[in-house]
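A single protein chain has been removed from this complex, and every other one stays in its place.
Note that the chains take the letters A, B and C in the order they are written out, and that residue 1 is the start of every chain.
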Amino acid sequence: MFRLVALRMLDAIPTMLLALTLVFITLRMLPGDPAIAALGEYATPQQLELFREQMGLNLPLWQQYFVFLWDVVTLDFGESLISSFSVGQLIALHLPFTIELTIAAMLMGTIMALPLGVIAATQRGKSADSSTRIFALLGFAVPDFYLGALMLIVFALNLGWFPISGGGSDFWDRMHHLALPAFTLGILKAAFLSRLTRSSLLEVLQKDYIRTARAKGGRERRVIYRHGLRNALLPIATGLGLSTLATLSGSVAIELIFNRPGLGNLLVGAIEQRDYPVMQAGIVVFAFFVVLVNLALDIIYIFIDPRIRSE
Amino acid sequence: MSAVAEKPARMDDNGLIVQLWAAIRREPITQFFLFILIIIMVVAAFADFIAPYNPVQQSLLRLNQMPSADHWLGTDHYGRDVLSRIIYGARNSLLIGIISPIIAAVVGTFLGVVAGYFGGWADRLISRVVDLLLAFPALLLGILVAAALGSGFWDMVAVLTVAFAPQFARIARASTLAMRSEPFVEAAVSCGVGPLRIIARHILPNISGSIVVVLTLWIATAIRLEATLSFLGLGTQAPNPSWGNIIRDGLNNIFGSSWPIIAAGAAITLTVLAFNMVGDAVRDVLDPETRDD
Amino acid sequence: MTEPVLKVDNLSIEFGPEGGALRVINDVSFSVGAGECLGIVGESGSGKSMTSLAIMRLIPSPPGRIATGRVELEGRNLLDLPMSQMPAIRGNDIAMIFQEPMSSLNPVMTIGDQISEAIMLHEPMNAQQRYKRTLEMLTLVGIPDPEKRFKSYPHEFSGGMRQRVMIAMALSCNPKVLIADEPTTALDVTIQAQVLELMRDLRTKFQTSIVLISHDLGVIADIADRVLVMYCGRVVEIANVDEIFADPAHPYTEGLLRSIPSETNEGQRLYQIPGTVPAVADRGTGCTFYDRCPKRMDICKNELPPHFKVSETHSAACFAIPEASR
Partner (left out) sequence: MTEKLLEVRNLSKIFAPRFRINPLKKDSSVRAVDNVSFDIDRGETLALVGESGCGKSTTGRLVLRLLDASEGQVTFDGQNVNALSSSELRKLRSQMQIVFQDPFGSLSPRRTVEQIIAEPMAAFGITRRAEQRERITTLLQQVGLSPDDMRKYPRQFSGGQRQRIGIARAIALGPSFVVADEPVSALDVSVQAQIVNLMQDIQKQHRMAYLFISHDLAIVRHIADRVAVMYLGRIIEIGPKATVFSAPQHPYTQALLSAAPAIDPKKRARRIVLTGDVPSPSAIPSGCSFRTRCPLAQPICAQEQPPLKTVAAGQLTACHFAEPHPIKIQSSPTPLTTA
């Protein structure tokens, strides 16, 4: 089992490399001069040349590629063009807010979704099922930033229960700031995950071994939880992984709405202000999380699926 | 129990449209959303005739007005008519939201079928890249490509195409692989039929159903994603209205009026919901095994 | 014969919405005595598996529904019991094994846990006793190295071994009746021989009554005492195993036996039953075999033949059975 975990970790390295290559190719080889993109259409040729030199953009492409990889490996992302902080410092400052939001939202979403999904599956076709379907449809149709804006208008602006912007200072203040954005994302995740739980469970409940469990005298509760849900956990875990990444990227918009000093806010600000080093680093950090979550998922699978264990 | 579990009739009996219409007629809710969808499309197409005001016309005389007989949805902090902005915004949102998944479907299906049918190095390359892209949430890919490309109309289309094509490639590849091992494809090979003809006659017709299903459902996602990117300032740019950037504008003026946010968000929600419901009906006809109830 | 352990009376099962329901099982009656093995033969769509699921009340409902009939276990009608009492009977009084050993075991639970779960559900034993009993059962069904195999997962077993595990699980609570639904169909012929031999051994050891369902007449001939032939949801013939193979009374049974290649018809053209099994919706009021029957008469078209006795132990539903022998 340990060997398999190690194997998966090794597998993640080429994936990360590929992801970095993708980021590099997109940022450097797509149409558009990064220097012009950074300095704007009206920059003088001298300015552009200076910028290119600073950023190493006048090196041959393959050299740029290795410089880029080396910078990532040594966690040296250079200096921001706008802020006085280094890029590394900026990321360190902003990252915690994004992580706490993602974790809080996923916790809320999962805790709401699992019971809802099980109820919907076992009460298939009844009113509880229809309500979760409507919940899921709305959850899919309402954009997260719109729901966030509505929450902000109602609970922060009009009712004044929650702060309007910022990330908070001490622990309880941070929780207070976190509540509304986390609930916004969490409830949308719950809509998706409850439906996923329902369909995964329903699919598992069709399986032959469920019939075996009934035939040996298992009561419905036991059949559904011990045999059904335990097996449905496999697709649900995949859904949780996807959902975590979607929440992570969804936090970009939510951070903008609630004006939280998170990574998404930093990234979007950098794109807008053409702060090229910050933008590049922000995307690399997101890519890192994508690879990390997928790795975590692979490892979780080793623990919950015996078939993978004996591979 | 083959006699009891006869599968529902497929598109080869009746035309697809006939079946789809029959399915829609059975569901009053789907009818309602189809009606909504048609209205939204008509409004977007004839925005020039329907919108009561010029959407970019500013007026200092009527800033942040509440809804009234003159301005059904009020005005924003530049005094622009919110209803007119939403009507014009529908254009951008719908065009990008419909065109990009179609292009993505064509590109993705091509790649997926090539990878799935011919295998070999082409498959390895395509699969590896597709797997990687699939690991990224669509929004993140959108942000990445938008950061590199910019935010014109075709830039947005390209952004969404890159974000969605991997989904189609994955489905096309998987279904092609499944079809390839079907005995009827092997039978065609053993009859001396060439690969291109097999793809055209046996593979594409059998996978097109699932591609169309995914396509209709991804249109809804595309509209939402375009709105999100515009909201983040990476999509359609002000003063050109799109539903996403109306909300962005609204957020900057949240103390002045919340009407633009509420109205534009409702427009997105309704449109996504409508596409989704109609997409579900399409799926129920084309791909009845995966239906959700 | 002594009092039957299991008695099924006029069982009918419907599928589909109320009003538009189709009757897939019609008036099925039979009984199984203590220690007896009853074989049920039929082709796909004959309703043999549905009948066995109905005994356990495991028919997916909706859309399925038991419309009429009784299923008596030692005189007690199971269909009268509230559904909440069925789990106490399943696995304890009546156990079942299925056709697909590959998919009938829970993939994320160890073999040992699955067997000891069955024991836990019905026997008042502590964990240690259960463990011991499970090992005994594994040994009994011929699984080598049971301590080690206890911790194995189903995917680590071959099809034949999984079917042994299913048998161990089914017999772990000493059921009165074992229903085996095509237990060897998914297995290769040499493995099938192993499993059949195991079932024969265990039958003598446990004195369990067995209902064996199969489409394979060879398998039925191998271990059944009596045979029930089903066609289109009805019992068309029932007899002792020797009678049915030597002297089939129903034209369907006869056709079935003659269409199997064997030493006796080698080199000859095989007998073939013309036509195909009619769909459930197309079954008329008369004999369901009418369209394909070489002995059909006018009466068969619209009137359903009742069961006529050919001998004390042999009956068949056919008007062509001569009056004299009835």
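Definition applied: contacts are C-beta pairs under 8 Å (C-beta built on N, C-alpha and C of every residue); 3 or more make two chains touch, one makes a residue touch a chain.
Fair warning: this is a prediction, and the values are worked out from it, not measured in the lab.
Considering C:194, C:240 or C:313, the position touching the chain not shown turns out to be C:194 (whole complex). Among C:85, C:259 or C:311, only C:259 touches the chain left out of the display. Residue-wise, the contact with the chain that is not shown comes from B:202, picked out of B:91, B:202 or B:248. Although one chain is not displayed, chain C still touches it through residues 43-44, 158, 160-161, 188-194, 196-197, 215-219, 221-222, 242, 245, 255-257, 259-273, 276-277. By the touch criterion stated above, the residues of chain B touching the omitted chain are 7, 10, 12, 182-184, 186-194, 197, 201-202, 205-206.
What we mean here is this: only the chains that are shown with their structure count from here on.
Among the remaining chains, those touching chain B and also chain C are A. Remark: chain A and chain C have CA centroids separated by 52 Å (rounded to whole angstrom). Inter-chain spacing, taken between the CA centroids of chain A and chain B, is 22 Å. Taken residue by residue, chain A touches two or more other chains at no position, since every residue touches fewer.
Multi-chain contact residues of chain C (touching two or more other chains) are absent.
Only residues 15, 18-19, 22-23, 26-27, 30-32, 37, 125, 129, 133, 137-138, 140-146, 149-150, 152-153, 157, 195, 199, 242, 245-246, 248-250, 252-253, 256-257, 267-268, 271-272, 279, 283, 286-287, 290-291, 294 of chain A touch chain B when the two sit together in their complex.
Against chain A, in their complex, chain C makes its touches with residues 56, 58, 87-92, 95-96, 98, 100, 103-109, 117-118, 121-122, 153, 155-156, 166, 169-170. Residues 128-129, 132-133, 135-137, 139-140, 143-150, 220, 224, 227-228, 231-234, 247, 250-251, 254-255, 258, 261-262, 264-265, 268-270, 272-273, 276-277, 292-293 of chain B are the ones that touch chain A when the two sit in their complex.
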